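Yeah, one chain of the complex is gone here, protein chain that is, but the others are all in their spots.
So, chain A:
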Amino acid sequence: MEAILKNLESTSELIAISQTEYVKRWDEGTVERAFQWSDYCEHIYKRFNTNPTIRTAIENRLRQTNELLRRTFTEHRDFTFLDLGRCRDVLLVSLLKNPACPCSVIKVILGSFKPNDRWGDGPVSMGFSDLTGSISFKSAGEVLRATNGNRRDTRGLCVEPLAKGSILREHIQNLLSHNGNESLVRSLLDSLFQPGSENSAPEIIAGVLLSCEDFPAHDVTRNFIFSWLQANPNSILNMCQALPVLTLTELAQQSEGFWLAYMGILKNWALALSYDVTVGEWVASEGSGVPFTALTEHFRSLLSSGHSLERETLRELRELKEGDGGFEERGLSVWGDVLSELSTGQRLPDAANIL
């Protein structure tokens, strides 16, 4: 174990140097060894990233190393545990971006990109087999993304967040299948919803949840995430604001807790509406809430979802309407008006039939 830690320490030092002016002393042999060590790091990461004890040990060692390096190099960028998994990419980018890196070294690196059909003199072990492959995969993804950006599936999500969510789900599932990783997953989810990156968070989380199928392993992941969401109500609010109605309905079907939270948010939004007699419409106060039409759409989707969810939502709506006095006239209860909006054009099932 100590040997591994020592190696990782050395590699992080190498990476650090690759970002400084000392890299000008490097030659072909050095850079080859640097990439070999990076490859080694990637293997270590793959092997041990689900093991909490070893991970903690590695993180501690890396933290120590980073402290030392920060003292030596003023603009040192911390080398984290996650960076281990992508070590070769990190090294490559550091070298490419560092103006002090000798041109001869860059030439050698660039020449190693296609070992099967080598047109450079780079050694095979540089480890960049098939960079053209990687680039073409990335571009193919971009092509699909650019032209299918607005294509939503039956559950309202686009293909890209679903794909990303699926990759993330596999990772979380992997972590949760080993003991002791719960806090790591929680901090992963925390980081997802951090300020600044909130834009993509709802879709990615939805992607993770919707990529869960009917397997026990997936259930564990799904339940974990839903309970994390319960503990972070702001995230749920975020999701309700950002995600399409179909997706929210789908998520509500998956978890009763989510449905309750969702209903709570819808209630708050409804309470922010007040009836403007002059216009004859429900309007949002101070532009903070959601317009009446949008609110109705949320309920419309919930009420066409399927039996038990439909039933519960309808019952809830009716109770709320009763709570407001049960009037049929327009403008007296937002719930009554939502219900009447929904019943035009769609025959709602009788109370007797569902209950």
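Assume a contact is a pair of C-beta atoms (placed from the backbone, for glycine too) under 8 Å apart; a residue touches a chain by one contact, two chains touch by 3 or more; residues count from 1.
FYI, contacts and distances are computed from a predicted model.
The complex includes a chain that is not drawn, and of the options "Fanconi anemia group C protein", "Proteasome subunit beta", "Glutathione S-transferase" or "Alpha-1,3-glucosyltransferase" the UniProt name matching it is "Fanconi anemia group C protein".
Note on the undisplayed chain: of the listed residues A:53, A:72 or A:148, the one touching it is A:148.
Note that of A:4, A:54, A:68 or A:192, the residue touching the chain absent from this view is A:192. Checked against the full complex, the one of A:111, A:257 or A:331 touching the unshown chain is A:111. When the missing chain is restored to the complex, the residue among A:8, A:62 or A:204 that touches it is A:204. Although one chain is not drawn, its touching partners on chain A can still be listed: residues 42, 45, 49, 81-86, 88-89, 92-93, 96-97, 99, 103-104, 106-107, 110-111, 113-114, 117, 119-120, 130-148, 151, 153-154, 159-160, 162-164, 166-168, 171, 188, 191-192, 194, 196-197, 199-201, 204.
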